[in-house]
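First the structure, then my questions, so here it is.
After this line comes subunit A, so read on.
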Amino acid sequence: MAFSQLIINGLIAGAIYALIASSFSLIFNIIKFMDLSPGAIFVTAAFSAYAFNVLFGLHFLIALILAITVAVALALLVNLIVYQPLIKRKSDSFTLLLASFGVFLIITGFILLIFGAEVRTFGLPITKGYELLGFIITKTQITLIVTSIVVFIGLQLFMKKTKLGKAMRAMADNKQVASGIGINVKKITNITFIISAALAAIAGILVGLEQNIDHNMGFLVILKGLTASVIGGIGNVPAALIGGLIIGLVENIGIWYLPSGYKDAIAFVILIIFLIFRPKGIFGVKTREETSG
Partner candidate 1 sequence: MIEAYFIHLLILIGIYIILAASLNLAMGNTGLLNVGHVAFYAIGAYTSALLALNLNIPFWIGFLAGGILAALFALLIAIPTLKLRGDYLAIATLGLAVVVESILRNWTSLTRGPLGLPGIPKPALFGMTFNNNSYLILVIIFSVITCLIIYYITKSPFGRVLKAIREDELAAASLGKNTTKYKTQALVISAFFAGIAGSLYAHYINFIDPTTFSVLESILIISMIIVGGLASVKGAVIGAVILTLLPEPLRFLPIPSFAIGALRQILYALLLVIILIKRPQGIWGEFTKQKENGA
Partner candidate 2 sequence: MVLKVTNLEKDFGGIKAVNNCNFEIKENKITTLIGPNGAGKTTVFNLITGLIKPDKGHIHFRGNHLVGLKPYKIARLGLTRTFQLIRLFPKLTAMENMLLVRSNELERFKDLIFNPKKIRHEENLNKQRCMEFLELVGIPEKHNFLAENLSFGQQKLLEIARALATESPLILLDEPVGGVNPKLRDKIRNILIKIKEQGRTLLIIEHDMNFVMKISDKVIVLDEGTVIAEGPPKKIQNNKKVLDAYLGGNKK
């Protein structure tokens, strides 16, 4: 019985990492830098959903939509003020990584200023989870896993089938060629930021429902998301989701045997092993072959 519960624990944690990883690797796909700001978008969405729902008393669905819009607006603003000037000056990807960390600190700083350090919660009723095939899982946990699967399938279809998705993949492969054949690079970049921010926002709100929210939770989550997308295959967005599930599982199974203090260390040891032996990740395929196939 315990083992199946362990798998579920892993999937629940993995679903969160998967959503953040997809948000992370979408941006990496287009602008080729490791952007830590989705971690801050994750936290902003959770707090704004909390504010709209609990403080202003709006219906949960409205609060959800408003929170996602806030998150998307913030992401576009960050792209405009911080990332575009840096990209225009062709600064290297490490400078962008550092700038994204600066953005992360600024956003979480403001959230701390506005909401203070209290841990907040949506106050959902706590019921014993449903008992099925030997493990126990609550409603919100189910929604979490289902959402990550839906997002996985959605992204697969979106990237392969839709015009927009193909344009994104073309840009991912080679920006000059893409702009050459008439793809509006600026538009696609903004759309990518919108989708990425929305995904990070959904992850944040779901975590808010599942556990509770505090201004500190974004940093570790985005680092795990980054790890997941490297393991899945950094050039391949849907693969990042699988990377997330893998980390969730390995972490939870790991601390079954090791002292639980090593939970984060386990994820990063996997990251380092992948970086050294298989930087492309499990599904990572050189984007060139992928599009020229």
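The rule is simple: contacts are C-beta pairs under 8 Å (C-beta built on N, C-alpha and C of every residue); 3 or more make two chains touch, one makes a residue touch a chain; residues count from 1.
On the choice of candidates, all candidates are chains of the complex that A comes from, given by their letters.
Worth saying up front: this structure is predicted, and the values here are computed from it rather than measured.
Touch with subunit A in this complex holds for only one of 1 or 2, which is 1. Residues 33-34, 82, 85-86, 89, 91-95, 97-99, 101-106, 108-110, 112-113, 116, 223, 226-227, 230, 259, 261-262, 264-265, 268-269, 271-272, 275-276, 279 of subunit A are the ones that touch candidate 1 when the two sit in their complex.
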